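A quick write-up on the structure given underneath.
Of the protein chains in this complex, all but one are displayed in their positions.
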Amino acid sequence: MKLSELLALVGGRADGADPDAEITGVSSLHDALPGDLTFLANPKYAKQLASTKATAVLVREDCDLPPPAAGGALVRVASPDLAFAQAVPHFTKPAIVRKPGIHPTAVIDPTATVGKDVYIGPLCAIGPGAVVGDRCVLEAHVVVDDEAVLGEECHLYPMVSIRERCRLGKRVTIHNGTVVGADGFGYNTKVGPEGIKVEKIPQLGNVEIGDDVEIGANAAIDRARFGSTVIGPHTKIDNLVQIGHNVRTGPYCGIVSQVGIAGSTHLGAGVMLWGQVGLAGHLEIGDRVEVLAQAGVAGDLKGPGQYFGSPAVTKRELVRRLHLPRTVENLETRLAALQARIAALETKQENP
Amino acid sequence: MKLSELLALVGGRADGADPDAEITGVSSLHDALPGDLTFLANPKYAKQLASTKATAVLVREDCDLPPPAAGGALVRVASPDLAFAQAVPHFTKPAIVRKPGIHPTAVIDPTATVGKDVYIGPLCAIGPGAVVGDRCVLEAHVVVDDEAVLGEECHLYPMVSIRERCRLGKRVTIHNGTVVGADGFGYNTKVGPEGIKVEKIPQLGNVEIGDDVEIGANAAIDRARFGSTVIGPHTKIDNLVQIGHNVRTGPYCGIVSQVGIAGSTHLGAGVMLWGQVGLAGHLEIGDRVEVLAQAGVAGDLKGPGQYFGSPAVTKRELVRRLHLPRTVENLETRLAALQARIAALETKQENP
Partner (left out) sequence: MKLSELLALVGGRADGADPDAEITGVSSLHDALPGDLTFLANPKYAKQLASTKATAVLVREDCDLPPPAAGGALVRVASPDLAFAQAVPHFTKPAIVRKPGIHPTAVIDPTATVGKDVYIGPLCAIGPGAVVGDRCVLEAHVVVDDEAVLGEECHLYPMVSIRERCRLGKRVTIHNGTVVGADGFGYNTKVGPEGIKVEKIPQLGNVEIGDDVEIGANAAIDRARFGSTVIGPHTKIDNLVQIGHNVRTGPYCGIVSQVGIAGSTHLGAGVMLWGQVGLAGHLEIGDRVEVLAQAGVAGDLKGPGQYFGSPAVTKRELVRRLHLPRTVENLETRLAALQARIAALETKQENP
């Protein structure tokens, strides 16, 4: 699409810009490459204009910003977000939608129950007594084990495993390779006269996932020893996350990639755990606690509040921790000054 | 089950409790929800009685503990563990057991050898020359590659991959999505006059897994460059663990979720690595070393002993590290006091 066509589409103007400039894609200010259209809605990102490589940037009509340093055009419109949303479908393909139907290579146990208007892709395996709710989409290579239950409109991507007796609410989306309901890590170790004996603790519970949960790729959510590991409704879990047995999360939590939560830790509502955070087991984490990336939490945290570092501390403590090298350097300087003053005092006292 | 029925089942008494209270599940003291039966065997957890939401707690006949603050009943029995074990089957479903048989959709190469009383689920793929031992259970969607060998009574869950020529001992259990025997990460990088050249180092070895090993979900254990990556018997590995090429673990190790062990590191017997620990390559870790969560180890560790933090240190060092902010604060206070005393001395010296 030429810039001139874009201007017509979104009802904008771009004074002094080449109307024949080619727009070939859409992007964010930071990620944009030549050919991209992007937008600036929030003035706090205005400084990204200096570095963006975008060919055209949608901005507010009345703004007085300098054009992008790399030479892109400023396109003035009434609402940059709205104009961008209008343009996006011209540069992206529509999402792929599955029509209801069951692929002939899917293996569905005769005792399983499959709802209405369901899509089951090639080579899925649905076990005895399993239930697949209405309008679910199971892409290729999904395994739903014995007596597992999927609510309505769940969307499972290839290689997802739902283990025996686990239960998903409505509108649960799970990306490729994620495992719901593998055994928790639980053993009793006895050291006796005949040597060590490691005994597996049976993991007899399941996983219960609330409505509107989304889980990324290659994550693992272990089944409970007894009862259920629970993921609260509207909670979003990223790739490669580990959730131990008997963990319970509240609603509206966000759990970013590679986080690990050890067994029996309970999260309140709206808890946010950033990338690679680790939580020890048997903790109580209060509502709206936020734990920043790579932090390690070994004790209960009352919410709301932010925690940083390993072991995790408040921002005030973190600042102290990070300033320590400088604080110590200061101490050394002050100590040296005192040393000199004492030496002077000593000399004077010896030779008054 | 009503409380009165439970009392009859386990031969206990619950003075003053409502005999009609409904018990609907079993749980631990910490995880219990209303409706749950739980137990207190070890007095060190007695303080959890204050916060447990359980409807009934099995305790020792002769204990003088206060009833749960939330109103649950104390059920007095001769042995709380035993009584709990008696009650559990009434509240949990029995584990699902596979009857021997091979699903018609499993693809088994004619040159593979399958033992007696084996279960092979839907859509498994067993490659040329592979061997599946007697009484193995391969759930749906398991791949056993060319010339791989499974000992007797292995249990592989869906989406497990056993790569070519890897060998499992007896009674090895592997949960969904785990990969045994992918190539190790090994390249030679040459920077020459014509630019960089990155050459793959062929990974010609395999993985050998000892008897009675259990591995969680979505873990990765790389094949050796030469010889074997070795997992010792009775070692237990949790979800999302990375084990590099040519790693060797002793027997009875415990490797918790998201641990990473780089290539050619060797663990002794009974080594315990807690969640998210990282071990550099080419290390020797002695018997019964324990590395606490999120620690990073860059040098050999003689066992037995505990190590903490990144870089990992002994407990004594860790305490010193963690007390540093306070130690420095103390130093600042002492320094200020000295400064005042010196100033006083100086004043006096000037004006004797």
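Labels for the chains are A and B, by order of writing; each one numbers its residues from 1.
Note that a contact is a pair of C-beta atoms (placed from the backbone, for glycine too) under 8 Å apart; a residue touches a chain by one contact, two chains touch by 3 or more.
It should be emphasised that the depicted structure is a prediction, and the values quoted were computed from it without experimental measurement.
S.K.: Check the options A:33, A:63 or A:196 and report the residue that touches the missing chain.
M.R.: Checking the options A:33, A:63 or A:196, the one contacting the hidden chain is A:33.
S.K.: Which of these, A:86, A:189 or A:257, touches the one chain of the complex that we don't see?
M.R.: A:257
S.K.: For the chain that's not shown, point to the residue among B:67, B:100 or B:296 touching it.
M.R.: B:296
S.K.: What subunit B residues would touch the chain not displayed?
M.R.: 105, 107, 123, 125, 127, 141, 143, 145-147, 159, 161, 163-165, 177, 179, 182-183, 185, 187, 189, 196, 198, 200, 202, 204-205, 218-220, 222, 224-227, 240, 242, 244, 246, 248, 258, 260, 262, 264, 276, 278, 280, 282, 296, 298, 310-311, 317, 320-321, 324, 327-328, 331, 334-335, 338, 341-342, 345, 348-349
S.K.: Take the complete complex as the reference. Which residues in subunit A touch the chain that isn't displayed?
M.R.: Given the touch definition above, subunit A has residues 25-28, 30-31, 33, 36, 88, 91-93, 95-96, 103, 105, 121-123, 139-141, 157-159, 175-177, 212, 214, 216-218, 234, 236, 238-240, 252, 254, 256-258, 270, 275-276, 293-294, 309-310, 322, 324-325, 328, 331-332, 335, 338-339, 342, 345-346, 349 touching the missing chain.
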